[in-house]
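One structure below.
Every protein chain except one is present and positioned as in the full complex.
Letters A and B mark the chains in the order given here, with residues in each chain numbered from 1 onward.
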Amino acid sequence: MNEEIKKDSCRQDFYAFFESKKETLLEDLEERIKRLSQKNSKFPGSIIPPEKPYYTPEDIKNLDYEKDLGKPGKPPFTRGVYETMYRGKLWTMRMFSGFGTAKETNERFKFLLEHGQTGLSIAFDMPTLMGYDSDHPRARGEVGKEGVAVCTLSNMETLFKDIPLDKVSTSMTINPTAFILLAFYVAVAEKQGVPLYKLRGTIQNDILKEYIAQKEFIFPPEPSIKIIIDTVEFCSKYIPKWHPISISGYHIREAGATAVQELAFTLMDGFTYVKYAIERGLNVDDFAPQLSFFFNSHMNFFEEIAKFRAARRIWARWMKEKFGAKKEESMRLKFHTQTAGCSLTAQQPENNIIRTTIEALAAILGGTQSLHTNSMDEAYALPTEKAAKIALRTQQIIAYETDIPDVIDPLAGSYFIEYLTNKMEEEAEKIFKKIEEMGGMVEAIKKGWPQREISRSAYEFQKAVEEKRYIVVGVNEFVEDEETKIEILKIPPEIEEEQIREVKEFKQNRDNIVVKNRLEELRRAAERNENLMPYTIEAVKAHVTLGEIIEELKKVYGTWQEPPNLY
Amino acid sequence: MKEKIRVLIAKVGLDGHDRGAKVVASALRDAGFEVVYSGLHQTPEAVVRTAIQEDVDVIGISILSGAHMTVFPEVLKLMKEKGLDNVLLTGGGIIPEDDAQKLYEMGVGKLFGPGTPLKEIIEYIKEEVKKRKK
Partner (left out) sequence: MKERVEKIREGDEREIAKCISLIEKNGGDSYSILKEIFPYTGNAIRIGITGPPGAGKSTIIDKLTLLLINKGKSVGIIALDPVSPFSGGALLGDRVRMSDLNLENKVFIRSMALREGKGVSRFALDAADILDASGKDYVIIETVGIGQSEIEIAYFTDCTILVLSPESGDGIQAMKAGILETSDIIVINKSDRPGAEELKKDIILAFNLSGKEVDVILTNGLKGEGIENLMEKIENFIKKQKIENRFFQRRKKVIKERIKKIVFSKIEEEIEKEMDKDFILEKMVEDIYNLKYSMYDAANEIIKNFLMGGKNE
């Protein structure tokens, strides 16, 4: 009897409880559903609306397949720049490298070529990037540290010893001094007996993003752009397989820009170069096919894929409608991608292998032409051989073991991806309009606008991490007390001494009168506003050094100072 | 009574990557410090001279180029020469742990690598400055 009463009274209690709480419980339930369906952690600066849980045909109801997507390899190239994409040829696995002396870099090149890398990519040290010879006082402590020191023709020859220039494609990550490095390359090719039209490669040579993001600049904007157009003109005539500019968004993203800002600023830089080249008198279809791009691939997977697709569509449209391009080749946006350096963590570095994999996937699904995957130890130092190898293998596994390269633009038609691609394009157009209202990219840079925008995005990203609105595994969540020691690459100090000695010797063992003459001629050409490439090539052949060329040109062009209030 | 902590944030050498330096400078300002920002391409001599004129409590140097084993000792040497014994020398960027340890033994303060929460930097500076004011 007691049991019955007990059970019954329990049931009574339960019903009583439920009745009293019914209202609140039902309310709570609705709130809970709403809260749980909301995205918790939003990637800072992302344009993905956080409250939208899924997408439907309604979201892309105005999509016109022929106009907005089209076939791969045909304008507007949204689905890819080539008809066969990876079915015909895989993306180029191009790993950035270079450090210490030219001799060691040459050995690392040969190592990577033997292990299946298909293109060479060179990183230069800070003095080379900024126009100082290794023996200059300002170069102290920085020679060979972030890349290879190349300030003399002999350095370049050592770099490419036993590497036939007609058999490789070389990408040089170099900016204000790019025209000099190109001159070195041409001189080495001539010595090897390779005709210029056979040379394949790229110089980054994108000064506009330097003013905005990476801050490797020497001269003010106008003369810097003039030198770039000199290289564009020279390459369109003599080195047709060379990409004279790699219009870059990578660094803009690394400096803290959002995905949209990366997209918009990069394309605007590209439009600016095209504008100046056309003003020089070049025919757009003669040089545009040689332009290439360089983007970042970060952890916001879908947004990145949409970014790449939108980039192709926007470029194709602008080239045709605003710049009057007639050849399809001029409308093709070809790009190299590097996985995001700024996403790498020093904490639990092995996790970076996974990050790099996800970012590589985004780039491949986005249709990149070549890809560099970061090594896991790059938040610490320059990568070791082991780490660099894993990064390369990451690409090879995706390429060979998965079905991802087998179908072109597999995500096309996804309600989400097409919606996002459209949104990327709209947001980018808003930024284009703003910059045009300011008088163009050069004006905007002088005003400091893009620089300020990026500073702000960078600060907001950091705040999001600090406030845990954005979780970074191992950094602000899932933190460990770490003892994992990763072996890192150290540059021994003898490297700098050796290079300085070599440069000093080089300067002694040459005809210094000829050197003086070539510098004179170069300077006068600059004063007369002539194309500097032929003069630079003659100068480097006469053993003029990189630092000497820059010093001479500073006399004509002056130097650039950043505008104030960039924060 | 104004007892603000004054910090000099400098980028030494040819490296132009200033995202971190600017984010730290902004955060220090938001924490109530007075931050003198020196800009890019400074030399050790210029940094120390600026530190003297601005009478800063802290010098923070951002280095990502690998040149830290040359720059920090140089700045430390100049600081000693000019009698800046009570000034904290700190910084951040890409500095491997064992190098940071060596520098610490030379007299450089803690160095802050990638992923360091800004709060940590702010607290560290506050503590160190308090210690040195005694």
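Basically, contacts are C-beta pairs under 8 Å (C-beta built on N, C-alpha and C of every residue); 3 or more make two chains touch, one makes a residue touch a chain.
Remember, predicted model here, so these are calculated numbers, not experimental data.
Enquirer: If I consider the whole complex, including the chain that's not displayed, which of B:12, B:28 or B:88 touches that chain?
Expert: In the complete complex, the chain left out is touched by residue B:28.
Enquirer: Using the touch rule from the top, list residues of chain B that touch the missing partner.
Expert: Those residues of chain B that touch the unshown chain are 1-4, 6, 25-26, 28-39, 41-43, 45-46, 49-50, 52-55, 82-83.
Enquirer: When the complex is taken as a whole, what residues of chain A touch the one chain not shown?
Expert: 220, 447, 558, 561-565, 567
Please note the rule applied: only the chains that are shown with their structure count from here on.
Enquirer: Could you grab the centroid distance between chain A and chain B? Build each centroid from C-alpha atoms only and quote it in angstrom.
Expert: Those two chain centres are 30 Å apart.
Enquirer: With touch defined as at the start, can you tell me which chain B residues reach chain A in the complex?
Expert: Listed in rising order, the residues of chain B that touch chain A are 13-19, 22-23, 25-27, 37, 39-40, 43, 65-67, 69-71, 94, 96, 113-115, 117-119.
Enquirer: Any idea which chain A residues touch chain B in the complex?
Expert: Residues 126-127, 129-130, 132, 138-142, 145-146, 210, 214-217, 254-256, 342, 344-347, 379-382, 455, 458-459, 462, 465-466, 472, 474-476, 488, 490-491, 562, 566-567.
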